[in-house]
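All protein chains of the complex are present and in place, except for one that has been dropped.
Chain IDs A, B and C follow the sequence of writing; residue 1 opens each chain.
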Amino acid sequence: MSKRLNWKWLAVALVILAGLVTLQNPSSPVIADESAPGSKSAPASTSTPSSAGGASTPAASPAPPAVPLHTMDISLGQAHVALAAAWEKSKQLGTPMNIAVVDAGGNLKAFIRMDGAWLGSIDIAIKKARTARCFDMPTGEIGKLSQPGGPLYNIELSNDGLISFPGGLPIKASDGSVIGAIGVSGSTVENDHAVAQAGVAALIK
Amino acid sequence: MSKRLNWKWLAVALVILAGLVTLQNPSSPVIADESAPGSKSAPASTSTPSSAGGASTPAASPAPPAVPLHTMDISLGQAHVALAAAWEKSKQLGTPMNIAVVDAGGNLKAFIRMDGAWLGSIDIAIKKARTARCFDMPTGEIGKLSQPGGPLYNIELSNDGLISFPGGLPIKASDGSVIGAIGVSGSTVENDHAVAQAGVAALIK
Amino acid sequence: MSKRLNWKWLAVALVILAGLVTLQNPSSPVIADESAPGSKSAPASTSTPSSAGGASTPAASPAPPAVPLHTMDISLGQAHVALAAAWEKSKQLGTPMNIAVVDAGGNLKAFIRMDGAWLGSIDIAIKKARTARCFDMPTGEIGKLSQPGGPLYNIELSNDGLISFPGGLPIKASDGSVIGAIGVSGSTVENDHAVAQAGVAALIK
Partner (left out) sequence: MSKRLNWKWLAVALVILAGLVTLQNPSSPVIADESAPGSKSAPASTSTPSSAGGASTPAASPAPPAVPLHTMDISLGQAHVALAAAWEKSKQLGTPMNIAVVDAGGNLKAFIRMDGAWLGSIDIAIKKARTARCFDMPTGEIGKLSQPGGPLYNIELSNDGLISFPGGLPIKASDGSVIGAIGVSGSTVENDHAVAQAGVAALIK
């Protein structure tokens, strides 16, 4: 019986959470339905569930907006345009590069290693691209924060290994949403960054 | 000088690839250019780069369709609806479960472990969800193919570990595109599967 | 037969060890018995078992307290309360967050990623929660000690990766015992910490 009570409180808590989701999404059309009385008395239960009673009223909580997000993702056509431009820049700089492109989910979309490029840069290029997508910012920005004494010290140990020096850049759609990222490795970080920039620039017209 | 020549051929090959991308995307406005003789006769150049000489000129190649894909992704509101329905089903079955939801990119979106559920099922639930999104099919379908003698024997060793028995299901949008997946672990595979189904069903109306 | 003798010595050694454990635990109710001459002179048995022979007889040793520990663990109901409060705080701050809760064993209990939150923060939020429970202190406290030259330099490399900057907090029961932890990632470490605090505060009434 106490077990059944626990289930009940968990269900109540879930309803509260669902309500909070809706609060986050003000455009939800179903928000009015939330005034059902049952959820109204749902307490924010603590270890003594009854102690939180009345803290949150279900009536105020709307139903969750169970609709998908409309997103964009990088296409292989775009990835190739970025690769080609980055490649061209590498040639101008006279240094062979590893160049990786990941998609909006951080998964590898396309990759090339130019003849003679460092073997160790395969993984670094891919990690730079993934890192840039992980935090939607240039990898070098993360490196500024992850130094000893900095606020993100040793963040590189997360996510199976991040790279926090320059050479990774997010790729954005025209509406500003991040649809992927490019990572370049094979030379100085300045050159890596310049090549990544060339790749990104080719997609902005 | 020979180095410069190599670069040139590589650039040519890239342009060919870019053209092929366009072929793949029939809605591309530049696809008509594909019938240009240059790209048509493009040989699959071998280790003697000169064999590809003149086969494809950048001028003849169409520009790649450098536009993003329009996609959908599961929202947290949807994830909660799926979790709540799976939870309810778990209660009906009387077995505590681990329930995970991943997004379109295979990344964790939401997770709950019911009180008393197996610790070993945390990872399994997450892996089931990820596996279902990895191949856009129920995890149990993969298990049928990965048995000794089967066509996908030991596929479980890929992707940092897959789970190929029932309990993972893709989550689709109304247009059929996969926007995420749910993975359930904590009981028999039949129960795990039933709970996952309840989660998916709650999003199909 | 020699095998049986070995078992016997192992049993004796185990009893001695149990006695030593008791000596180490001053709050043990059986500690008064420790003044018995037999156990007082009990040597720390070494690799020559015979040297411990007769020094301690099981009868003279205080019985090891072979009873389970009475512990508390976070419930899923509590986890949801913490998640909901953290979520509410995230909305006030206007930044999408990854929020993870682990139990007393450091194992994932519940997790949500708000729409648009950084992908790289999934792992960081979970690692922050686990780190806070690993050492029963705020993650930022560990970061103060893990800097170059500090006493815990590079402790982040242990435990499959720790995160030692702010955003992870232990969750305690009313008696002060740690029953889990919360980890938040998705913004500045100040915001992450504030959201984690909101989650913890919701469970303290």
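Rule of thumb we're sticking to: contacts are C-beta pairs under 8 Å (C-beta built on N, C-alpha and C of every residue); 3 or more make two chains touch, one makes a residue touch a chain.
No experiment lies behind these values; they were computed from the predicted model shown.
Touched by the hidden chain within the whole complex are the displayed chains A, B. Within the set B:74, B:101, B:122 or B:155, the residue that contacts the chain not displayed is B:155. Considering the full assembly, B:134 is the residue among B:86, B:134, B:169 or B:182 that touches the omitted chain. One chain is missing from the display, and on subunit A it is touched by residues 75-76, 79, 103, 105, 107-115, 119, 122.
Counting over the whole complex, subunit B has residues 6, 9-10, 13-14, 16-17, 20, 23-25, 43-47, 49, 51-52, 69, 105-106, 131, 133-136, 148-149, 151-155, 157-160, 162 touching the chain that is not drawn.
Please note the rule applied: only the chains that are shown with their structure count from here on.
Inter-chain centre distance (subunit A to subunit C, centres taken as mean C-alpha positions): 30 Å. Mean C-alpha position of subunit A lies 17 Å from that of subunit B.
The set of subunit B residues touching two or more other chains comprises 75-76, 103, 105, 107, 114-115.
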